[in-house]
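Below is the structure I would like to discuss, written out as structure tokens.
Left out: one protein chain. Kept in place: all the others.
This part shows chain A:
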Amino acid sequence: MCEQIEGSQAMARVVAACRPDVVCAYPISPQTHIVEALAAMVRAGRPGRAQFVNVESEMAALSVAIGASATGARAYTATASQGLLYMAEALYNAAGLGLPIVMTVANRAIGAPINIWNDHSDSISQRDSGWIQLYALDNQHAADLHPVAFRLAEEVSLPVMVCVDGFVLTHAVEPVDLAEQAQVDAFLPPFAPRQVLDPDDPITIGAMVGPEAFTEVRFLAHENAKRALDRLPVLAADYAAIVGRTVPAIVDSYRSEDAEMLVIAMGSVVGTLKDAVDELRDDGADVGALGLVAYRPFPFETIRAAAAGRSRVIVLERAQPAGSTGVVGAEVRSALPGGPPVHSVVAGLGGRPVTRSSLKTVITAAQRGELPELSFMDLDTGLVEAARSAT
């Protein structure tokens, strides 16, 4: 049913339709509306016997999810920014233990300076935690990714982060076609855990592993993550068939098949990018867009195929590690050995809007061969100079 609805409410509704057994969370903007809505639904007796747990920290939120998941419960949590970092130790643990927890990350910058607005520095900072990371393009996509995330997580026994741009998506009201309970039920079977704490069949979870087997454990985890990449489009297609709309799972390609230049981005900015591409095409520019949905595991093959034959690739970076190059761009570059030049454009940090006109400026500069390998979009040089001269 199509509804005019806030992104957070839409995600909460679809998460509830996934019938989680345990939902636990700690408040942090811009994630709060999602868990508030879930708290209300659980109080109202939906879904079933679900437990909503108010905890004292994000570390506890994910730890409760770990205990619940290991006991065979479908577990869900959500966080953002500082909260995600506060969970960091438990993130690696959940992935290492192979627990299929699903978490929404309402993407937000990391302080200092403290900033509650959107960029991807939180989830990007946890790219090596072993979690699958999917980036939502819009609120319809954000809603649709959650059932897919649960199914994928449970199939490959890995936790999944659904990364959703804070405020830009979580707080935006737009039409979303919400799946019916029967549709979600048809897609998502009851959780059948690979391992479970059960007195009738006692197992030990979380043993200490030494040098004789640790590399093998990591190798198998790597293989398993790659398997997730194979399963993801299959599952997304299954869900798409049930709900009757496409659900991009690895990438979302837009007017890029014949494009000379390819612009790659993650999250809601892809929508703006598509508009910019349209306008540039109207002006005769030969450019296409590629929304990257699956960032972990990284789809090297897909990127290679998508970038084959392009003369230039631009990557919009929603996070920037000081003293290095763009994170996503570096991986795109490594997917294209001997390929076209790859430019990292740092854009939209801490909530700065990424506008069509700024995108067009950058893309046009690239066409003229004037875009450096790493640049900061819309950098206010006056402000920079003022700060420099003040110190």
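Throughout what follows, contacts are C-beta pairs under 8 Å (C-beta built on N, C-alpha and C of every residue); 3 or more make two chains touch, one makes a residue touch a chain; residues count from 1.
One rule holds for everything that comes next: contacts and distances are computed from a predicted model.
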Options "Cytochrome aa3 subunit 2", "Pyruvate ferredoxin oxidoreductase beta subunit", "D-methionine transport system permease protein" or "Amino acid ABC transporter ATP-binding protein": UniProt name of the undisplayed chain: "Pyruvate ferredoxin oxidoreductase beta subunit"
Among A:55, A:172 or A:221, single out the residue that touches the unshown chain. A:55
Out of A:31, A:79, A:93 or A:344, the sole contact with the unshown chain comes from A:93
Footprint left on chain A by the chain that the document does not show: 21-22, 24, 49-51, 53-57, 59-60, 63-73, 75, 89-90, 93, 97, 197-199, 201-210, 213
